[in-house]
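Here is chain A:
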Amino acid sequence: MPRELGPSLNERQFFLQALKEEVRIDSRGFGDFRAIQLDFGDEYGVSDVRIGKTRVLTNITAEVTTPFPDRPFDGPFTITTSLSAMASPSFSGPPSETEVLLARLLEKTLRRSGALDTESLCLIAGRAVFSIRADVHVLSHDGNLTDAACLGVVAALRHFRRGDSEVKGEDVKVFTMAEREGVALSLLHYPLCVTFSFYEGEVVLVDATLSEEQMREGSCTIGMNKHGEVCQIAKLGGAPVDAVILLSCSNLALRHVERMSKVMEERLLEDAKRRYKGGIKAEPSSENARVP
Partner candidate 1 sequence: MPSSMSQQILLSPAELSYLHTSLSSSPPIRPDGRSSTQFRPLIAETDILPGTNGSARICFADGTEAIVGVKAEVEKSRARYTHADEDGEGIVEEDEGRGLNEWVELCVEIPGMRDDDSMPVFLAAMMSEALLADGEFTRRLYINRRFHWKLYLDILLLSQPSSYPLPLLSLTTHLALLLTKFPRLKSEKDEDPLFDDDWDASVFLYPRSSTKSFDRPPVTLLVMSVNGNIMFDPSKEELSVAEVVLAVSVGERSRSEEGDMVIDSGKTRDLRLLAVRTIDPPSRLTHPGVPNALNTATGGSAADTSEKASGQRETMAEGSVWQPPRGGAKRHQIAAMIQKVLEQGGVAEEVMAGLDGVDLG
Partner candidate 2 sequence: MPLDTSSYSLALLRLDGRRWNELRRITAQISTMPSADGSSYLEMGNTKVLCTVTGPCEGGGTRDRDRADIRVELAIAGFSGVDRKRVGRGDKRVSEMVSTIQSTFASTLFTNLYPQSTIHISLHVLSQDGSLLAALLNASTLALIDAGIPMRDYITASTAGSTSSYSSNDESADPLLDLNTSEEQELPFLTVATLGGSDQVSVLVMETRVQAGRLEGMLAVGVDGCKQVREILDDVVREHGKEVLKSGRL
């Protein structure tokens, strides 16, 4: 496995000196995100998040399975992450610490906070449920994977439509999209992550790039929804930071979450508009669409 290349001593010194003069290398403010671009695929449940040069593609799929015996009413919701060598050469080989922590953070933010109403996925108790699977592919890694991946999964979950279903006695029929309009998933809230990077004890940066991440002394990821509920905090070791700074981070996180939610809202609306073909025109007609 090729080792991850870190910044050189010169780069490090330059960067830290710049921080002291309150300048970030890419001239952003300390509390600013890079430009966030959110796109949806032609299929339902595919989202493509770009934050600066970081790019994460998420794909949601659903299938009918039997539930786990200890939770007969809950549809399983799994999140898998894949960090391929495409994103960074150091990702080849067995799952790295980055990957395990990313998967765990997504799980804590989305699953443990109950973002997806898993009981709404139940078709027949103990027999048939929809199982939802989110595949997160990191296409390009330039720092802040967690925030990008979290935004990607939530956006994809909101965008996703599962096939409508009908239960007749013991039989379950799932209709294809052509037969019936798909059904959106029931999400209880939309948690998003904001990651803070700490330098020299008091400098706090938001949305660090890869080289900024490599030089940080500690980090803290806060998962929140726009209602001001903290879903998860993870400051897993690293340099100690004053408790007051951490509290102010949670306030800052709320502002960013509100802003990201707004972006997501707008993009979902635009996408819905694009798909909406107009009430009456959407009805099937005998005319051949290909003939002008």
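Note that contacts are C-beta pairs under 8 Å (C-beta built on N, C-alpha and C of every residue); 3 or more make two chains touch, one makes a residue touch a chain; residues count from 1.
Selection criteria: all candidates are chains of the complex that A comes from, given by their letters.
Everything numeric in this text was worked out from a predicted model, so none of it was measured.
Here chain A is shown alone, and of the candidates 1 or 2 it touches 2 within this complex.
Within the complex formed with candidate 2, the residues of chain A that make contact are 97, 100-101, 103-104, 107-108, 112-114, 217-218, 220, 224, 228-244, 246-247, 250-251, 254.
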